[in-house]
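All protein chains but one are shown in place.
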Amino acid sequence: MADAYTLPAYDPGQRNPYLPYAATILEVITETYNIKSFRIRLDDEKAHREFAFEPGQVGQLSLFGVGESTFVINSSPTRKEYLQFSAMRAGEVTTALHGLQAGDKIGVRAPLGNHFPYKDMQGKDIIFIGGGIGMAPLRTLLLFMLDNRKDYGGITVLYGAKSPEDLSFMYDFKEWMARDDIKVVLTIDKEAPGWEHKVGLIPNVLTELDPGADNAVAVTCGPPIMIKFVLQALKKLGFNDEQIVTTLEKRMKCGIGICGRCNIGDKYVCIDGPVFTQAQLNKMANEM
Amino acid sequence: MPELTENTKELRIVGFLCNWCSYGGADTAGVGRFIQPTDLRIIRLPCSGRVNPLFIIKALMSGADGVLVSGCHPRDCHYAEGNFYARRRLEVFKHLLPVLGIDRRRFEYTWVSASEGPRWQKVVTDFTAQIHALGPAKFFADAPELDFLKAGEGVMQP
Amino acid sequence: MKIGVFICHCGSNIAATVDVLKVVESAKSMPEVVYAVNSMYTCSEPGQQAIEEAIKERGLTGVVVASCTPRMHEPTFRRTVERAGLNRYMFEMANIREHVSWVGKDKAANTAKAVDLVRMAVEKLRLDKVLIPKFIPATRKVLVIGGGVAGIQAALDCAEGGMDVVMVESEPSIGGKMSKLDKTFPTVDCSSCVLGPRMVDVAQNERIELHAYSEIASISGYVGNFDVTIRKKATYVDWDKCTGCGLCTEKCPSKKSYDRFNEGMGETTAINIPFPQAIPKKATITAASCRLLSGGKCGVCAKICTSQAVDYTQKDREITVKVGAVVAATGYDLMDWTVYGEYGAGRYPDVITSLQYERLLSASGPTGGHIRRPSDGREPKEVVFIQCVGSRDPSVGRPYCSGFCCMYTAKQAILTKDHIPDSRSYVFYMDIRSPGKGYDEFTRRAQEEYKAQYIRGRVSTVYPKGDKLVVKGVDTLVGEQVELEADLVVLAVGGEASQNAPKLAEKLRISYDGYGFFMEGHPKLKPVETNTAGVYLAGSCQGLKDIPSSVAQGSAAAAKVLGLLSKDKLESDPQTAGVDVKRCVGCRKCINVCPFGAIREVDMRGQIKAEVIEAVCQGCGLCTATCPQGAVQLSHFTDNQVLAEVEALCQS
Amino acid sequence: MAIHEQLKKIILDTLPGVECVIGWGPGQDALHGSPVFMRKPEDVDSFMDTPLGAFGAVNNLALFLPELSGKKVGVVVKGCDSRSIVQLVAEKLIKREEVVIIGFPCEGAADLTKIEKALPEGREAGEVTGAAIVGETLKLSLGSEEISLGLADIKADKCTRCKTPGAVISDAFAGIAGKAPEVRDEYADLAALEAMSLDERFKFWEREMSRCIRCYACRNACPLCVCRDHCVAGSRSPHWITQTDSTRDKLMFQIIHATHLAGRCTGCGECQRACPAGIPVLLLKRTFNRGVAEIFGYDAGMDTEATPPLLTFQVEEAHIKEREWQ
Partner (left out) sequence: MSNKFISHEKLRDWLEDLSARFEVWAPVNTGQDAKGVVVYRPFVRDGALEFARKPVESAKHTVFPRSETLVNFKTGAKDGKPALELHVPEDPPARAVFGLPSCDARGFQIFDPVYNGSGTQGLARDNYYLRRRNATVLIVKACSKVLNTCFCNWVGGGPACTEGADVLATELPDGFILAQVTARGEAALGSALLAPASDSQEKQARKLHEEAGAALCAPPDLSASVSALRGKFDDSAFWEAEASKCLSCGACTYLCPTCYCFNITDEARGVLGARIRSWDACMLPLFTMEASGHNPRTGKIQRLRNRIGHKFSYYPSLHNGRIACCGCGRCIKSCPSSVDIRRIVTDAIGITGTAGLKEQKNG
């Protein structure tokens, strides 16, 4: 037959990308009134040991009977005892997730998506700028860098939220602030009793910090309005769009570039992202 | 009052009762030991006005053989007006059943007050007899769309 | 969720006809159930302790108890789970006693039914949400609408309880119908002597702010937080300056004004004070009769007033007050008696209403307490009373009994004899309705002691004959035609709902019945509440009643207000409806049907959204059944919960 | 002047005061009209410029009004379309003052399924290459073939029972409104279904609904389905229907749709027209329309002041025999 078309083959041996790993929740950490972190371990010990991911990759957490939702794996690939995900209560899945306790079963499909270009960042100064739940994706990269500290230059972490009650990962920050090889700045929007750190909006504090743009990369994640002003501030500080890395959130279902809903023009956030440089984003369709 | 024979196979009858009158009436019937057929199970709602007529068809299409709604007598609604709205909605909804091919006697609505234990007994007994006379409903009973419930037939995964 | 299920034996009440252990076994395979156990008496001390321990030891996050009716022990078990640290709303009951073990004989069937009910409760519980009651601040002030005896009583009792009161009365003086009465039954004591001091108390009480000659323009808000706009009608007299000396009323040249207080039995001046005991005792100008205000020349009253209180330029004005509760005590109207053409009502001057007769009897009335016929001023000797004029008469749309006419007719017959010893009274009646303390004795006294002649039957016609009126009727007891020649005919006109009642009800968002009487919350158990939180009823606006009943309701309404506002903040039952604003399209259907006005329209960034006022929501769920897209959901009775219950029943 | 020329003049006069005027223009072929949004005077040229003219003005343009609320728009309406507007106004879903309603004496609109049915066996409407109305016939070309159909035979059923050929309300009217025809809706379509046994009726729906592809064109074509973007068809809270390809759930959605329209539906039939699978979904709505007419004597879309009967009540209901059972 003269037909040149080859039908893609069906390989039953390949792992089914829709089948979650069964996992058990080890610990639930209440971060804020609407954010909880979940530390989970795959039930299949071998699968857990062999589970490999890169900082910035995401996973789909499953609540059977409710559905799936996408979260960044915010533990570090260098620390393997558990996978950590943090969820802000918003929709059906996150609400159900917030009802879970240690010992409960959960499904996880991971790793999905691309990751932070951590190799390209080697030898550079890194400034992390996180707002609210946006600290989660930064956390994984930061933990990874701290475990490979010598590969990177100066590390500055700027993290802010509305009020002290809205700050997550305070257990980490306590530890990080005690270190002398990174600089940590916390800020809140308005004065609060007992607050010993900065007060002010993140973009303003960033401008005040004035991290040098030379040989530096800014990694930022947070609510859209914060990102908008952080980008302006970074531009003023001399960062070009190649030096700014961010990670996007979109409604996802399959997580493997098929189901069709997370596209921005011809880019799929679930496979081409979620990590993008600002330069990449500038080239993409205006449909965020 | 029609009597049901002891060995008649039970049918599935769903009752939507308002909390204040009819649920109380069913309680009163219980306190008075007014024996009733066992087919009917009661879903407690605050008011007959809470009954979305779609609950009725949902029950019938999910496998119920009969649906009964009971609320406070008109003018006695705990919430003043709920049963007035219910009356209109349920009455209109009745028209749909025969067009779908469902015998309209599979659904009735009525009023039972919290004091009317004997009346509740009669309502349940008569309605159950009415449904038994119609026999089991067959709507979508073995529809393939419920296949997704057949867990365990596929390949068990680690 | 970790669910624990507790199946109660209730001694043998349940266990005799339900296989409790089988139910326990079945419960163990239900979704999210991690613990299931039987219990001899779950509601007992050890039974409740077992629940508390299981919650703590097994980390339960939800509890199902299968036992008796939730109408009995739901509050009990909610407290139990709360003691163990659970939210009290993470609890469901399955009624396997009243609805199963007590009404079914077949143990196997009962057991299967009990399992279904437990499964249903589990499925419902899985979708329960933690609910936390909200506290809303409340204004500790009450609005009393109507200054009749019921309103006065409510206002005084509220003030006595430490509550600030705003009283609004549409007439220039408070006092209501009672102030027009001469004497009251069955004690025949002087009406104004009883009421007068209470009216003075209202005027003098520092907690009571009185707005007479005023109306409710609008009411918005909800329980604890009503915003009331009061329209103060123009009196053309600055009441702050008016001393009530009455000089103006003596000099006013326009003396042919209709005398409302005296029911038209006399005439009054354009500027007047309705009666000597009026509260407030201030003058009011009836614009239509005033020569100056109707376009002529005059100005006498302004000239004569020593305190320069007269102000012909005055306009209606509106003031706003914030209150936490409202008592409606708007009383009643006499029905339109002129529909009885056969009685000559409205055509023959000597056919009068009972209330007009009161004014003739009253020492403060137009005749100084002497009974004189309106036509010629002659003292009547033969007086015929016709009862049930506008009561118990479906032909005029008044099938109900007004309740007080039998009694006041008896009183008027007695008073007639007192005033005119050689007079004779005849009373046409249908039945004598006199239940009440000393009431029946009183009607008997009228007949036996005062020789009023009671004739059981209806009057067919009244027509004039010379200076007399011929009353034709039938005595049904003897079955004969009766024809009497009377000097005066008094019609015992029944009451009807106040003409403005429906309008006010709409402002208050309360219901009214087919006659216009306000609907109480429950005919037996909530006689002074309405279905609108924070709005109460007193007196005849809820249904016709006599003075003692009106006063009792006034006090009852006051007790309700004092109870409601005893704290600065009101706790609201969290089992209310809520709107998912992401799904609401602002179609307003829920707003239209809510019986309590608990849903309002809000503008959210240019889009209309519904919003539930939690404090007002009573949790009926009508909105949830109405919203096409399910954006309004009633907590703990959500669509998903009912659907889960349906599926739980139908799948098995 | 022909009606459509008069309409064009009215549209041109209306345009300066409005965002746009919605009317009918050409569709993909000779048989299809299509909504056209006229914003500039030159847009008006294509108004009704189709072989079928007013007879091809099938779309109910009231559909677009709620999404345009806040803007003043003009809309050309058939009598049935105007009823949708009346109903939208009565339910305060649009503001009367934001709509300029342009009516005309409608003589009925085409039903494409009837045209297809009238074609010889095996032929379909998509083969039509040309059309023209000559007197009371529609002349169709299918390639070289010519076929004539009587207009009366291919008129939509709703037109044959229409009581409001002119607009119920309008701000401008082209031509002269004829007298309301003396027709009675006998619900012959329902009667045909009701002639079947209960079992047959159920099988009928099972068979018809099995074709449903869950595209929700029925819903999105309904001028009264204003919550279509938040529809329970796709929600999980509430979770009335699953996303499975299940006939049961497909029928359930139609029942939900009909129930939500009970006492509101004006019978415009757009749901059924829009259905690509040719399912007679209007029948369910008409079941309620008939019931509502029987119980409340109410016809939706006739009075902007009316309250839909299921959003109100009477303490004593004249036509509900609630105690008939027990």
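By written order: A, B, C and D. Residues from 1 in each chain.
The rule is short, and it goes like this: a contact is a pair of C-beta atoms (placed from the backbone, for glycine too) under 8 Å apart; a residue touches a chain by one contact, two chains touch by 3 or more.
Quick caveat: nothing in here was measured; it's all calculated off a predicted structure.
**Student:** I'm checking contacts with the chain that's been left out. Which of D:E121, D:E136, D:E305 or D:E324 qualifies?
**Tutor:** Of the candidates D:E121, D:E136, D:E305 or D:E324, D:E121 is in touch with the missing chain.
**Student:** If the hidden chain were put back, which of D:A2, D:A152, D:A188 or D:C215 would touch it?
**Tutor:** Answering carefully, the residue with contact to the hidden chain is D:C215.
**Student:** Pick out which of C:A16, C:V34 or C:L131 touches the chain that's been left out of the picture.
**Tutor:** C:V34
**Student:** Can you name the residues of chain C that touch the chain not displayed here?
**Tutor:** The list for chain C reads 2, 28-35, 58, 119, 123, 582, 647-648, 651.
**Student:** On chain D, what residues meet the omitted chain?
**Tutor:** 26-30, 32-37, 49-51, 59, 63-64, 113, 116-117, 119, 121-124, 126-130, 141, 143-144, 207, 210-211, 213-217, 219-221, 228-229, 234-236, 242-246, 270, 273-274, 276-278
**Student:** Determine and list the chain A residues touching the chain excluded from the picture.
**Tutor:** 1, 3, 5, 7-12, 14, 16-20, 22, 43, 62-69, 90-94, 103-105, 107, 249-251, 253-254, 256-266, 268, 271-272, 285-288
Everything below uses one rule, namely that only the chains that are shown with their structure count from here on.
**Student:** Weigh A-C against B-C on C-beta contact pairs and write down the one with more.
**Tutor:** Counting C-beta pairs in contact for A-C and B-C gives the edge to B-C.
**Student:** Suppose each chain is reduced to the average of its Cα coordinates; what separation in Å results between chain B and chain C?
**Tutor:** Here the centre of chain C sits 36 Å away from the centre of chain B.
**Student:** Please tell me the distance, in whole Å, between the geometric centres of chain A and chain B computed from their C-alpha atoms.
**Tutor:** About 50 Å, centre to centre.
**Student:** For chain C, give me the residues that contact two or more of the other chains.
**Tutor:** 593, 626, 639, 643
**Student:** Name the residues of chain D that each touch 2 or more other chains.
**Tutor:** 237, 240, 315
**Student:** Quick one: in the complex, what on chain B touches chain C?
**Tutor:** Contact set of chain B toward chain C: 6, 10, 12, 14, 19, 23-24, 26-27, 29-31, 33-38, 41-47, 49-52, 55, 58-59, 62-64, 76, 78-82, 85, 89, 121.
**Student:** Quick one: in the complex, what on chain C touches chain B?
**Tutor:** Residue positions touching the partner: 69-71, 95, 97-100, 102-106, 109-110, 112-113, 116-117, 120, 511, 519, 521-523, 531, 593, 595-596, 618-622, 624-626, 634, 637, 639, 642-643, 645-647, 649-651.
**Student:** Which residues, counting only chain A, touch chain C once they are in their complex?
**Tutor:** 99, 101
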